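Quick one: structure below, then a few questions.
Shown here: the complex without one of its protein chains, the others still in place.
Take a look at subunit A:
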Amino acid sequence: MSHAADLPVWVAVLVSAFLLLGAFLTLVGSIGFYRFKSFYERIHAPTLGTSWGTASIVISSMILFTVLQSRPVFHEILIGIFVTVTTPVTLMLLGRATLYRDRSEGNPGVPPMDAPLSGRRDTERR
C-alpha cells in the first residue's frame, strides 16, 4: 500500500503486532483442528480463530485506518460482533447432529439423554 510509508513507526509496530497475533491464533487453531482426533475435540480449535484471532485482526485494522484517515474508524467491530454471535448457531447444529448420531449408533464416550448432573442445583439463591 502506498500510504504505508507515511505511518509513524509506533503505529506500524502496533498494527503489525495485532495482525501477527491474530494470524498466529488462527494458524494454531487450524493446526489444532488437524491434530485433534475426535469431533468433539476438533470443534474447540477453530474457536481460537473466531475469538481473539478475529478480534486481534479487527483491532489492527481499526488502528491502521483510524491513523490513515485521521478520524475514528469503528465499523470493523461489526465484523467481530457478527462472527461472535453467529458462531454458536453453526456449532449447536453440528454438535446436536453429532450427538444424535453417536447416541443412535450407541458409540462410546457420549453421555446418554438423561446423563447425571455435575454440580449442584441451587434453588435457594432466588
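Throughout what follows, a residue touches a chain if its C-beta (ideal position, glycine included) is under 8 Å from a C-beta of that chain, and two chains touch if they have at least 3 such contacts; residues count from 1.
Simple rule for what comes next: contacts and distances are computed from a predicted model.
Peer 1: UniProt name of the unshown chain, from "Membrane bound protein complex subunit mbxG", "Cell division ATP-binding protein FtsE", "Multisubunit potassium/proton antiporter, PhaE subunit" or "Spermidine/putrescine transport system permease protein"?
Peer 2: According to UniProt, the chain not displayed is called "Multisubunit potassium/proton antiporter, PhaE subunit".
Peer 1: Under the stated touch rule, tell me which residues of subunit A contact the chain that is not displayed.
Peer 2: Contact residues on subunit A toward the absent chain are 25, 28-29, 31-32, 35, 38, 40-41, 43-45, 47-48, 50-52, 74-75, 77-78, 84-85, 87-88, 91-92, 95-96, 99, 110-111, 115-123, 125-126.
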